[in-house]
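Heads up, one of the protein chains got dropped from this complex, but the rest are sitting where they should.
Chain IDs A, B, C and D follow the sequence of writing; residue 1 opens each chain.
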Amino acid sequence: MKKIALLITLAVGALLILAAEDFPRWGDAHAPANDYLSPYYIEKSLEETAVPNIVTAVLADYRGYDTMFETTVIFCAGITVLTLLRRTQRKAPKAVRPRPARQGADVILQSASRLLVPVMQIFALYVLALGHHSPGGGFQAGVILGASFILLALSYDLKTMLARLSENTLLRLSALGVIIYAGIGALCLLLGDNFLAYAALKVFGFSEVMAHSHGILGVELGVAVTVMAIMFSLYVDLASGGDLDEGL
Amino acid sequence: MTAAQFPILILIIPLLAAFAISLFGGRRDKLAYGLLLAAMSGSFYAALQTLLLVLETNIPIHYRLGGWAPPYGIELVIDHLNAMVLCLVSGCALLTAIYSLPTVRAEIPDRIHHYYTLYCLLVTGLAGMVATGDAFNLYVLLEISALSSYAMLARGRGNAYYATFKYIIMGTIGACFYLLGVGYLYIKTGTLNMADLFRLLAEEEMQQSITIRIGFILIMIGIWIKMAFFPLHGWLPNAYTRASTTTSCLIAPLMTKVSVYIMLRLMFSVFSVEFVYGVIPWHEQIVWLASLAIVAGSISALAQRNLKKMLTYIIVAEVGYMVGGAWLANESGLAGTVYHILSDALMTLALFMAVGAIIHKTGKSSFAAMEGIFRKMPVTSAVFVLGGFAIIGIPPTCGFFSKWYLIRGGIETGQWLFVGALLFSSLINAIIFFRLIERAYFGDLSGHGHGPLPERDEAPAVMLVPMVVTAAALVIIGLYTSEIIGRIVLWTIPAGL
Amino acid sequence: MNWDASLLWQFDVLIITMVILCAVAALTVRDLVSCAIIGGAYSFLMCLLWTEMLAVDVAFTEAAVGAGVSTVLLLGTALHIKRKSKD
Amino acid sequence: MADFLPYIVAKYNYWAALVLLLIGLYGMIAKNNLLKKVIAMSIFQSAIILFYVSMGDKKGSTIPILLHGHGEHGALAIDPSQYANPLPHVLMLTAIVVGVSTLGVALAVLQKIHRVHGTIEEDEILESIEE
Partner (left out) sequence: MEQLPFLPATPALAILVSLLAVPCIYLSDQRPNLREGWTFAAAFAKFFLILSMAEWILAGNTHTYELCRILPGVSLSFTVDGFGMLFALVASSLWIVTTIYSIGYMRGLNEHAQTRFFICFAVALSATIGVAFAGNLLTLYIFYEILSLSTYPLVTHHQDEEARSGGRKYLTYLLSTSIGLALPAMLITYTLTGSLEFTSMGVFPADTAKPLLTILLLMFMFGFAKAGLMPLHSWLPGAMVAPTPVSALLHAVAVVKVGVFSIVRVLTGIFGIDLLAATSLNTLICVIAAFSVLVSSLIALSQDNLKRRLAFSTIGQLSYIILGAGLASRLGVQGSMLHIAMHAFGKITLFFCAGAIFVATGKKYISEMVGIGRRMPVTMFAFFVGSLSVIGLPPAGGLISKWFLVLGAMEAEMFWVLMVYLASSFLNAAYFLPIVYRAFFCSEEEAQFERKVAEAPLWCVVPLVLTAAVSVLFFFHPQPFFDLAVMAVQGR
């Protein structure tokens, strides 16, 4: 097996080394990759969507269709992990070592996380809201929000956390996020334009450019909600082996 | 909304239904089932309308997502080929959805609504892959369909996890190779839109570029892994065999066929005929490999004693048919491949449905389940027989006509090995199916010849209706071959072939 | 924020070397929990590399996902199964 | 050799991606421990991401966020060569997400395997299947 693997790897390696011969110069601003589509985005995105962060503009508007499915992938992963792991009849007893009870044992950790979590969450909202102007956006915000819940679940325990944010709520939130995204797309459809054509949102009284900008914000919000819910849900399922009894 | 919106509706309806099912389906299974049916019917209707539109105008439909003009935005491009495949995907999904009710209840212990959610997502992914005109978007949708199929396969009967894990590893390698290949194309051309790529790659400099060639090879290897082309097929049989009935009915006919479609799409809409057959000098060797795939798949199928596993090896052989046909580099071969996408999907669907019904009723999946089935389940066995005839290639089922074109293609280019492999696999299939039909017809002969006859115990009507529709489609499509070839398939033959 | 090739060239090579070392280590260390942690380090270094290549959004995401959530997920799984690996 | 060295040096990003990719590929095929396979899968994916990201890099440019982008219309003339190519970044954001999703699913399946077979070593699993 190992020899075959080595052979395959070497073959692929040789193929890829061959491919490099023909590459454009590295870091060349006028390589085809940099010279064909991207100037358009760089020049026009601010003008057309009022979003200075070009990545955000391309992500959520020019290639918003991709991003919708990216969010769907996340949703799909969440559902998959949940449907695979949770609440199934277990044949053998759980193979983990019993861990000592945690109550009262980690005051420092809990206090620190109490301080940290609000900061994280506010930062996440900042990242979301300022995704138009600075690095970040819905996805990053969602991950940070999810991480803040993970932190809580780590420092307290899983049950305490789940009492506040139950699995059903998580699921609903995750579906809700994608529905926000796809719903904005479908709204444009219903308003008579193409799917995800935010320009149609100008019926709400925005200029066309701002309609794009607000549309982007809307879908980023959707992304954030889904990502947050699924990231936490992934943690919950994987760390507890699907039993939701204890985390790490 | 006007008729122009139909292409996106094919995708959006199942997508939204997936979320709706995950939100509301948990209360009652019936509701989830109802939503699923509604979504699949809607999607199928939209696909049908799109097909009619394409047939009416004979011009590809371009749908700009977000209103952005390609290549800056993403577009859906629906021409004859993918209009047909879209109809096939949504049609098969609808039939399987109707069929699913009894088996899902029996095989999926809990969280049926999540299962149906994944079902919708898988259909979205498949339809999206077929409809898209953007190379990177294809990757994203490939991953959606892959992820949802991992989940559906893992929720199989018994121990499907290890098989699924292997599939995850192989699937990821395949998808990543594809992504890497697209990266090579991007680095040389700077675009991701397929039509744009086609335009740019037609230039002389690009034709000579080694990067582009290696990008092409990587993409092909990636897609071949996904479609389980010999010798990259190792993951498929175990994963599909252990899947639950509905899962295999949905995935087995569609997954490989959509991959074949993608191969054709990339070969002729991103690269060009001159590039694929001229610049890459290996099309003969690939046909040999395909012949090998056919022979190996058929022989492995012959060796099986489990109904579903046997069918999965037949799929491996059928993939060889299609890859071989596409690489024969002539019109007949390519027409045969396109037509075979249609007919093979339907015949695999019919067979998997029939076998699923038999397993559902008898509880066995070995060949012993077939004993006396003719008397017990006459309709199911009739569907099985028809499906078998189609696989063997007996006229007037559609399987005969696709084979007709493939063999003709082989003869025209003098690829006798391929012709021989096709005929060989027909014969092997005949042996496989008549062995089963014999069991079904004679029952258990080892005991007392005419013992008490088994009671009639047919599958419920929800399962029978889609089965019969599929089986009828096999013959109807066979009889309308000329129509289909003339109005759809010949339009898909790229210029210059 | 101009890109200064003369300064960052060595820096680049340093990070790349460490990334590759981390990748090899993550696959060779026998303790699975260590693997997960090394995986986190790998992600973090990768994220540095990308920042340095001006892909701030990607780096941000990788920092949150790769170094954060992925590591936790790997860790969570590693703790649920036998920690020692045969290879 | 004189030509060869600059050739290597000039594309060191690509070589790094290549090496990581091969490490990942080898690990995915050859490693016996399934968790190792999963980690290798992550490495494999991030190598491709590295490849994409590095091709969007331009000498002497800055991050793809417009500096004066506060007004309705950025009236100032924008020079595309000043900013890094945003398109690979967008694509790779998606790829990262796909990667973490695949990771999650793979880990879930892996936990299931461990539950059923009691091990995640491939050879032991194969043995237990054959039994």
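Please note the rule applied: contacts are C-beta pairs under 8 Å (C-beta built on N, C-alpha and C of every residue); 3 or more make two chains touch, one makes a residue touch a chain.
Note that this is a predicted model, so its numbers are computed, not measured.
The missing chain, though absent from the view, touches B when the full complex is examined. Within the full complex, the residue among B:Ile286, B:Ala301, B:Ile407 or B:Leu474 touching the omitted chain is B:Ile407. Only one of the listed residues, B:Gly234, B:Pro395 or B:Pro494, touches the absent chain: B:Pro395. Although one chain is not drawn, its touching partners on chain B can still be listed: residues 389, 392-396, 400-401, 404, 407-408, 411-412, 419, 423, 426-427, 430-431, 434, 438, 441-443, 445, 449-450, 479, 481-482, 485-486, 490.
The rule is short, and it goes like this: only the chains that are shown with their structure count from here on.
Between A-D and B-D, more contacting C-beta pairs join the chains of A-D.
Centre-to-centre spacing of chain A and chain B amounts to 31 Å, using the average Cα coordinate of each chain.
Centroid to centroid, with C-alpha atoms defining each point, chain B and chain C lie 38 Å apart.
Shared interface positions of chain D, defined as residues touching 2 or more other chains, are 13, 21, 25, 54-57, 59-61, 63-65, 87-89, 91, 93-94, 97-98, 100-102, 104-105, 107, 109-112, 114, 116. Along chain A, residues 16, 20, 23, 31, 33-34, 37-38, 41, 53, 55, 59, 63, 66, 70, 73, 76-77, 80, 84, 95, 135, 139, 234, 238, 241 each make contact with two or more other chains. Residues 1, 5, 8, 12, 15-16, 18-19, 22-23, 63-68, 71-74, 109-111, 114-115, 117-118, 121, 124, 128, 134, 136-137, 140-141, 143-144, 147-148, 150-151, 154-155, 184, 186-192, 209-212, 214-215, 217-218 of chain B touch chain A in their complex. Listed in rising order, the residues of chain D touching chain C in the complex are 12-13, 16, 19-20, 23-24, 27, 31-33, 35-36, 38-40, 42-43, 46, 49-50, 53-54, 56-57, 59-65, 84, 88-89, 92-93, 96-97, 100, 103-104, 107, 110-111, 114, 119-121. Residues 21, 25, 28, 34, 37, 41, 44-45, 48, 51-52, 55, 87-88, 91, 94-95, 98, 101-102, 105-106, 109-110, 112-113, 116-117, 125, 129 of chain D are the ones that touch chain B when the two sit in their complex.
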